[in-house]
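Before we start, here is the structure in question, set down as structure tokens.
Not every chain of the complex is shown here; the ones you see sit where they belong.
By written order: A and B. Residues from 1 in each chain.
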Amino acid sequence: MSQVDLTIAELPFHLVADELERLRANTPLVHVLTNEVVQCFTANTLLAIGASPAMIVAEAEVADFAAIADALLINIGTVYPVRLQAMNLAIDAANAAATPWVLDPVAVGVLQYRRDAALAMLAKKPAAIRGNGSEILALAAALALNAEAIAGGKGVDSTMSSMSALSAAQQLARATGAIVAVTGATDYITDGEQTWAVPWGHPMMTRVVGTGCALSAVVAAFLADAPNRLNAVAAACAVMAIAGERAVECSDGPGTFVAPFLDALHVIHPVQLRSYSE
Amino acid sequence: MSQVDLTIAELPFHLVADELERLRANTPLVHVLTNEVVQCFTANTLLAIGASPAMIVAEAEVADFAAIADALLINIGTVYPVRLQAMNLAIDAANAAATPWVLDPVAVGVLQYRRDAALAMLAKKPAAIRGNGSEILALAAALALNAEAIAGGKGVDSTMSSMSALSAAQQLARATGAIVAVTGATDYITDGEQTWAVPWGHPMMTRVVGTGCALSAVVAAFLADAPNRLNAVAAACAVMAIAGERAVECSDGPGTFVAPFLDALHVIHPVQLRSYSE
């Protein structure tokens, strides 16, 4: 492997502002094929941020719809054969239309069936991959990219920090051509060379189901017609983390977190984000 | 086509009160076959208004259950072959038992598979059809009822106003015998001749997933044993719109909208509604 210059820097707020302004102007139509648990929260998250979600799942429809959508999310959290086939049809149609698609490889380190499914998807070139430390390490290990032991992920929660998976994320990005976002206490977003760090957010977000899955949908929304995919994916992580911090301030626990989180996504404004840089 | 007298009037509050009183006394059992995204919100909406929801989906069970339910909702938002077959079995059983059923033709203008499915359902005579402007125009166009261009609906959100679809709604009602509710900034509910206007509600409701889908379930609840189906469907639209207005007053955005919306449905009282007329 050739020598690469690996730089890490904190994502500047003005880039987040630029990307959010672009998303709000685009109101991208996001085709969502996600797990059974988080569909409602994912749809509400996309609506709150300013995107338009559509969950179209039939094999007879996914190809037609992926071709007219502005971005596609594939999340394998509750994947089973019929749905997997629909996902692959959607991916092929998205690729044919040059529509960016995102892979969220939920619990890919734990179960062989979905690992095989995810590896086959990787060969179809996602624009981005969003996972926790355990998931990104597991993908890198499955591709034999990384000598570190694969994580023994417990269920769908990460047992590995995002930092411990950073090197695997960079290798995965270089091997697949995808932007890789490995999320945790700090999120790292990399194209294999340049890496943005997003150090915001709050641990409470791990006690609410679907914050990671919804982030992957928001990544898809930001990737729609994005001139710079690294910045787009990083901005998605940043907006979700910032909204999470705000929501924690307005809540007493995981139950009261959700409503102000969606409100924060709805009101977060580029002008405000730019003021943070000053 | 024979000449018809098309009158439009604002729905009087006392009719909403009468219909709500009837629903609360009936506590109708509503058989819900809806999309994957909105099932929880739909169930909570029905519980809040005073109905009893049941999501029974197996082909082996839907016919037995539709026969004992008081009303049936069919929403094709995430339809696929197995579920479509279950929906048609449920419709046939509901028809055999003279149980009213509602069609929510989500995104019917966008995808051929569900348009074919919806047209086949229309031939089975729903008691009501509830859709946004784009959906009602698309159904009317598919039945060759309306010369206006079919709407280029963007995903599942309407790009057409309810007013622009009013004529199509009236034609659809006359052609199918269903009450047609075309919802938007103002909802229009028509039997093809008489039309009620429901001018309440708030745009915030379009930023929360499932408000339209849940309305269709509430339409089904109001149709149970309804002596006047036009009034029943209009009252469903009115109650949801009024609860939406109240919830917006108690909320800061789409996240904090949902909880007070359900509370408002729970406490809205016929006596209070009657006082609005005075």
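Note that in this section a contact is a pair of C-beta atoms (placed from the backbone, for glycine too) under 8 Å apart; a residue touches a chain by one contact, two chains touch by 3 or more.
Treat the numbers as computed from the prediction; the structure is a model and nothing was measured.
The complex is a homo-oligomer: every protein chain shares one sequence, and counting across the whole structure file gives 3 copies, of which 2 are shown.
Quick note on the criterion: only the chains that are shown with their structure count from here on.
One finds 34 Å separating the Cα centroids of chain A and chain B. Within the complex, the chain A residues that touch chain B are 29, 36, 39-40, 43-44, 47-48, 52-61, 64-65, 68-69, 82, 86, 258-267. Those residues of chain B whose C-beta lies close enough to touch chain A in the complex are 35-38, 40-41, 77-81, 107, 110-114, 154-157, 207-210, 251-256, 258-259.
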